[in-house]
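Apart from one protein chain that is not included, each protein chain of the complex appears where it belongs.
Per-chain residue numbering starts at 1, and chain names A, B and C are given in the order in which the chains are listed.
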Amino acid sequence: MNELMPEQFMFLSAALFIIGMVGVLTRRNVLVIFMCVELMLASVNIAFVGFAWEFSQMTGQIFALFVIAIAAAEAVIGLGIIMALTRQRDTVDINEVRELRQ
Amino acid sequence: MAAEVLIFNLLSAVAIVSAVAMITMRNPVHSAIALVLTFVNVAAIFIMLRAEFLAAVQIIVYTGAVLVLILFVLMLVNPDDLPEFHSGKPMQNVFGFGVGLILLAEISVAILTRTVVAEPGPWNEEGVAAAGGNIQVIGQLLYSGYVLPIQATALVLLAATIGALFLGRPDEDQEPSPKRRTVATISLAHTRGADDDLIPALRAANIKREAGDRDLIMARDADEFTTSAEEEEKKGQSE
Amino acid sequence: MDANLLSSYIFAVIVLNVLLGLMAYMTYIERKVMAAMQDRIGPNRTGPVGLLQPIADGLKLLVKEDIIPKHADRRIFLLAPLLSFVLAPVAAAVIPFGDSITVFGHEVNLYVADINVAVLYFLAIGSMGVFGIILGGYASANRYSLLGGLRAAAQVISYEIILGLSLIGVIILSGSLSLVEIVNQQSETLTIGPLQLPNWFILSQPLAFIIFLIAAVAETNRAPFDLPEAETELIGGFHTEYSGFRFSFFFLAEYISMIVISLFAATIFLGGTDGPIQDGVWWLALKACIFLFFYIWLRTTVPRFRYDQLMGLAWKVLLPLVLINILLTGFIRLWGLGML
Partner (left out) sequence: MSLEITQGTPVEISEERALTDSRRQMVLNMGPQHPSTHGVMRVVLTLEGETIVDCDPVLGYLHRGVEKLGETHRYSQFVPWTDRTDYVAAPSNNLGYILAVEKLCGIEAPERATYWRMIMGELARLASHLVWLGTHALDIGALSMSLYCFRERELILDIFETFCGARLTTNMMEMGGFSRPIPEQLPGMVRDFCNVFPKMQAEYETLLSSNPIWLSRTRGVGVIEPEAAISYSLTGACLRGSGINYDVRKATPYLYYDRMEFEVPLGTRGDVYDRYLVRMEEMRQSISIIEQCMEQMPTDGPLALTESPYVIPEHDNVMKTAEDMQRHFIWVIKGFSPPKGEVYQAIEHSKGELGYYLVSDGTPIPYRVRLRTPDFVNLQSLPYMAQGAALADVVALIGTIDIVLGSVDR
């Protein structure tokens, strides 16, 4: 293996995405879940940038930029919700928040 | 070049290990640090994939802002019982890992049997260098072909900011802080009393102007300002 | 390994060591300057006019007992000062100390790296540097430290934005994010009527310069923005529980980032190595010294901000100003290019 293969970044992206997903499914602390979501978004960026590199395109990088911008917006809203949640319920345990489940 | 592959594999390995550490750490602060490590490695991989601008943005936005915010919230929400383990129920864990494995298998198959190949674009290493660099190329493309998306993104960010302001504003039902005790005037148990209402009496006073809008009233005598405004008024009426 | 990379490595080692030495004598100079401003003598016992004081201080810190609080988060407690200390000098890699010189027949560039995202790189390293402070504050298991860490997080996020936006004006004018390119552009001479002015960005971006200066002081947690470590409120804040060489790491990091940000400001706004006679690294040093003096001057003169006032200054005063500056610069640039 003398050259960087496209499969490598694809596997990295997939692995990070799946780790993030498993984290979302298994953790209960809402902040850790939030971090896992950020990880999943970052893993998608790797795929975008990797494909851009593979095909000498710029579209992938530009989309990754948009993803980062949206992730920042999501972070702001998500943390705002978590703050409001802890203020009202005094918990960061996702299993104790059941308002929307009824 | 073999060195490139080696470095890539090293970075990927660290990124994956720290990502695994993130979801298994008991303490959310430790998880956040593991995530920082992952993101730094991802940024390094971006540089290897000729996306220097994105690497910088990744560090500034993700690690510099988002993770600092997360740490801030982590410390703010519950400083006293922070290192608590919020792990899932056993069923949840098994289910989560199961789904993860299945997805990994699916994606592996998809990657290894991949057939879609796009036409190589103009932006290979030489093309980017000819256009002045990674940032210049991104800038030119972003503000020519993607004007509408970037405006939409700006709107999303604005909406998010307003939303965060709305979410973060203090509770309405929060109990008001204890009201300040205002007590009726009592005598100082000395020969001189004190005013109930100073302001009208001060109009005639000897005023020393201090810096800005502040005044100091210079009292020459202990008997100044010892009658209340009401008494003054009564006195004036009787006269 | 090619010679270019090797010379870069050697130069990086030189820069790092010079920075560390400078930092040690920065504490000495700060104490002497403060003493002069406050009508006292300052350190004068260790060596001639106290010149060995930094060495004595360093030795003292190194041999002191390294105390780790019982309830501290041990791993993070050990990691935090290292993180601060390692990240502080890294940002100096992109600062150009001059044109290339010839050593033993080799062309040696007087910068560690000329990357096309140098300004962003600088900001990125700066935003990472706060992790040491936050984690140190968290890991100490001390409420003063925790408050210090929280203050640091909020302050650095706010002022990072201001710092970044204040540079946008310069970037618009120079059209490059590379510091080498920015310095090259500033070495041109600007002729306005009879005046021969250097094309320094402080002249075309005065507002951005002032805002950058304020944000830089806040970014390095120095007075009057030293809230994370406000010794009269938080008894040292994030480093309350640190002692010995771990404390000295935080201390070193603060001074190194001060020096680095001064060099950066001199490079971006004052033309870097450009000078009226004989361009060279001495001009950069002189300009950086002006900034460092400004830091010390501020520390002796002004009281500390309150937390809410600090935030208010960033978001209500500096942010609108810096946005106006960007708008104006953009218009002027477009007008200059004939696009308006």
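Points worth noting:
We adopt the following convention: contacts are C-beta pairs under 8 Å (C-beta built on N, C-alpha and C of every residue); 3 or more make two chains touch, one makes a residue touch a chain.
Just so it is clear, the model here is predicted, and its values are computed rather than measured.
The hidden chain makes contact, of the residues C:40, C:71 or C:316, with C:40.
Per the touch definition above, the residue from C:198, C:224, C:244 or C:280 contacting the chain not shown is C:224.
The set of chain B residues touching the chain not shown comprises 76-80, 177-178, 180-186, 188, 190-192, 194-195, 198, 202, 206, 208, 210-212, 214-222, 224-226.
Where chain C meets the chain that is not shown, the touching residues are 34, 37-40, 143-144, 147, 151, 223-224, 226-227, 230-233, 235, 299-309.
What we mean here is this: only the chains that are shown with their structure count from here on.
More contacting C-beta pairs link the chains of A-B than the other of the two pairs B-C and A-B. Averaged C-alpha coordinates give centres for chain B and chain C that are 22 Å from one another. Rounded to a whole number, the gap between the C-alpha centres of chain A and chain B is 18 angstrom. The multi-chain contact residues of chain C, meaning those touching 2 or more other chains, do not exist; every residue touches at most one other chain.
Residue positions 53, 57, 65, 69, 76, 134 of chain B are each in touch with at least two other chains. On chain B, the positions that touch chain C within their shared complex are 27, 29-30, 33, 36, 40, 52-53, 55-57, 59-60, 63-65, 67-69, 71-72, 75-76, 79, 82-83, 133-135. Of all residues in chain B, those touching chain A in their complex are 1-2, 4-5, 8-9, 12, 15-16, 19-20, 22-23, 28, 31-32, 35, 38-39, 42, 45-46, 48-51, 53-54, 57-58, 61-62, 65-66, 69-70, 73-74, 76-78, 84, 86-88, 92-93, 95-97, 99-100, 103-104, 107-108, 111-112, 114, 118-124, 127, 134, 137-138, 141-142, 146, 149-150, 153, 156-157, 159-161, 163-164, 166-168, 171. Remark: chain A residues 1-4, 7-12, 14-16, 18-23, 25-29, 31-32, 34-36, 38-39, 42, 45-46, 49-53, 55-59, 61-62, 64-66, 68-77, 79-84, 86-88, 90, 92-94 touch chain B in the complex.
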